[in-house]
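Shown here: the complex without one of its protein chains, the others still in place.
Letters A and B name the chains as they come in the text, with residue numbers starting at 1 for each one.
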Amino acid sequence: MSFPDPTETFRQEARELLEQLEQGLLDLEQNPANDDLINSTFRALHTIKGSGAMFGFTAVANFVHEFETAFDQVRKGQTVATPALIEVALNAKDHIHKLIEQPDTKLAGGEAILVALRAVIDGANAPAAAVPEAPSKGALIELDLDMPAEAPAPATLADLTESIWRIRFHLPGDALVYGTNPLLLLEEIAAIGPCTITALTDAIPSLEAIDPEVTYLGWQVDLTTAEDPSAALDDVFMFLRDGMELSVVKLDGASPAATEPTAPAIAAAPAPIAAPPAKAPVATPKPAKAKAKDTPAPMQEAKAAQPAEKDKAPASSSMRVDAERLDELMDRVGELVIAQARLTQIAAMSQDGNLKTIAEELERLSSGLRDTTMGIRMVPIGTLFSRFRRLVHDLSRDLDKDIEFITTGEDTELDKTMIERLADPLVHLIRNSVDHGLESPEKRLAAGKPPKGTVRLSAVYAGAEVAISVSDDGAGLNTERIRAKAEENGLITAETKLTEQELNQLIFAPGFSTAKEVTSLSGRGVGMDVVKRTIDGLRGSIDVATKPGAGSTMTLRLPLTLAIIDGMLVRVGNGRYTIPLSAVEECVELPDGVEANARGRNFLDIRGSLVPFLRLREVFNTAAPAEPHQKVVIVSSGEGRVGLVVDQIIGNNQTVIKQLSKLHSAIKSFSGATILGDGTVALILDTAHLVGFGQTYVDRNKSEGKAA
Amino acid sequence: MKPFKSGPMKALTLRLQDELFAIEAESVREILDLVPITEVPNAPPFVGGLINVRGRVVPLADLRVMFGMDRPPPDKDTRIVVIEIEIDGEPTVAGVLADKVHDVTDIEAASIEEAPRVGMRWRADFVRGIGKRNGGFIIIPDLGRIFETQGVRTASSPASEERLAS
Partner (left out) sequence: MSKTILTIDDSASIRQMVVMTLAAAGHEVIEAINGADGYTKATTNTVHAVITDLNMPVLNGIEFIRKYRQHPSSKGVPIILLTTESDEELKRQAKEAGATGWIVKPFKQDQLLAVIKKVTGA
């Protein structure tokens, strides 16, 4: 299995945490006393610090450490989270972000922020967090020179400089249960040098009293080594220092054959002694109860448990997945759907009952799989919306306008890639609303409006599309100014007749800006045309609605480009085409009389409203003979509808959308292709384009009607 | 025009009407028997169709259009050569109709001449070179150029749509 770079994972993680941090700070601004918010903000900082240090982002870790210290005062309730504090905190967050993105560049400004932070937190100049130093690890070895020596052994094979150290230890009673394995400890000691190990059984109670999970046994290890093993033993017992009994005694010339069970009463020094492990025969340890009273190191009473940082919000159980892997998964599912369609076809033509049953089951399963997989790529647009809160906050501050920012439809889901591409256009539209749409508080009051302006961001499904709107209750678009500017730029002449819609759409022309002032944010005229281009690139459209004095609404309409959709298969001449089912409103028969109508009057009366229709036979230049009774599939896109006249409606199918290559992608009538159950290719109709095309009939009809 | 590498060029030879053509073996992905072709309405005649190659939707090109040849319907010898070439810097998979596919052969670079500027039936920039084999000529088309020029044309507002709107 291949792993992504952990540093990159950290970066992504840090980005998310910083976003969380920002939202938390903004929320905190509204609710300064909310403990949960304070805690979750704190935790975000803590994680960034910890992980940052792990992956080499020392500057980040250091900066966050200082930041944390300052913020700790807020946590402890010694300082209130004032807007000024939040402001500095937001700056600090930006700084951390920069540090993470560019870890190598020396970034100034960090110190200034910390100074400002400390200044805002009244007085108390928080020193570097007092992390208690690790206690001295000095090992205490008691050399008990009064220890009865064994008969001095004659010159042994051992090196003259080697000595024998007698190590005796008893573990705390709960050691075994709490995961300590004495065998491993003994192995570690045996690695220091050759040793003889004896079990100390003195503490084992009678059989009835034995609790099999308690450590009764102790051990005595006679270790032969040249150097003082204390440091090494420190290592071995590093987790067990407190609570265990340990003694290390140097035996002068003692023979290593110490098999006698020694008497109890071990004066244990609680000092940790480390001994490198060595392989040696070991008596099977039975759990031995260490007499608690012998343990000189009293366990201090546990102080009040550290206040657990409870986060009330449930941790969302989610996983990171490489986008590429998701794409692969989609491809596989797509292939499966195609194969299953073929199987269904074969089963339909077969007499085999078993085959039919399995084909049905497979269809159900693949449909479910399709839905689940499609769901994975869909991300709620709320993730984008929350970014904008910071934007509006900053804009409000910079422009001195009090703004209410309302979002709805955060749960509306879009394909992940599309959301990312929408970020810039939406930022621009919001900026425009705030900068040019909303008037200054004075002007608003003079106009009888509340001084606080409102910007509303919403997302909602509409058929096979998503509609995302940015609206403000500002001054609205000035149609006359637009007209004047357009004529000035040579886009139209004074005689050109345009509908209001068309006039408003002019604002998307390159270089067009009616803003009287060019503020640093907008007004240079480079924004709207880029927005339009981006939306076009996503095969979407922008609607403009405005009312002078009341405000404007920009609506982005984007197709839901799921990779596998339900489609309606139709036949036009000899070709078969798929229409996205979500765009289909209804199907009717083409009334006989309509055929005879003059060209340009292609309208159907659907329950009182006129719906234009397109004869696809003509659009596609079909030569094959026509069906006597043509069918009409009425599709909708945005506010418009059109009837598509076809020879035959074949049925519904699961459609795996395949992109058209460069060679065909410019043909507007088609948004992609799919492979049918019999293996042939069918083109997918671009309903938005066709509806738009049908709309030209409607508009022409209207204008001709007016002219008449 | 892409220069030829030194050494013999390994190429797949195929027949389009009366002429022999060679496609660099490097570009050839596979050779298929004739499969159902889906017509793309309002597409340029050069790339008028789509085919299914192992679950992938691939455009089908007819070089005979570019070389002004007749285009009789397919027969039992017709094959589809699936190639991968760069169009505008992007690798693209496409199918090419062939009236008959011959073999993979070496064409000596030395024997390849540049297409004459005048007197040729076809646009010179569509032809990388003309090689000789067994006493006959083999045309080496500049596929990249052909696809870029003819294939990726903005088929905007197809004529039929305009007609309807008038």
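Assume a contact is a pair of C-beta atoms (placed from the backbone, for glycine too) under 8 Å apart; a residue touches a chain by one contact, two chains touch by 3 or more.
These numbers were taken from a predicted model, which means no experiment stands behind them.
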item	value
Chains in view that touch the one left out, judged over the entire complex	A
Per the touch definition above, residue among A:33, A:80 or A:183 touching the missing chain	A:183
For chain A, the residues touching the chain missing from this view	1, 3-4, 6-7, 9-10, 12-13, 40, 43, 46-47, 49-51, 53-55, 61, 131-132, 134-135, 174, 176-181, 183-184, 187-188, 213, 238-239, 242-243, 299-300, 302-303, 305-306, 308-311, 313-315, 317, 320
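Going forward, only the chains that are shown with their structure count from here on.
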item	value
Cα-centroid distance, chain A relative to chain B, in whole angstrom	46
Of chain B, residues touching chain A in the complex	35-36, 38-43, 47, 50-52, 55-59, 61, 87-88, 90, 92-94, 147, 151-158, 160-161, 163-165
Touching residues on chain A, where the partner in the complex is chain B	334-335, 338, 574-575, 599, 614-615, 618-622, 658-664, 666-670, 673-675, 679-683, 693, 696-697
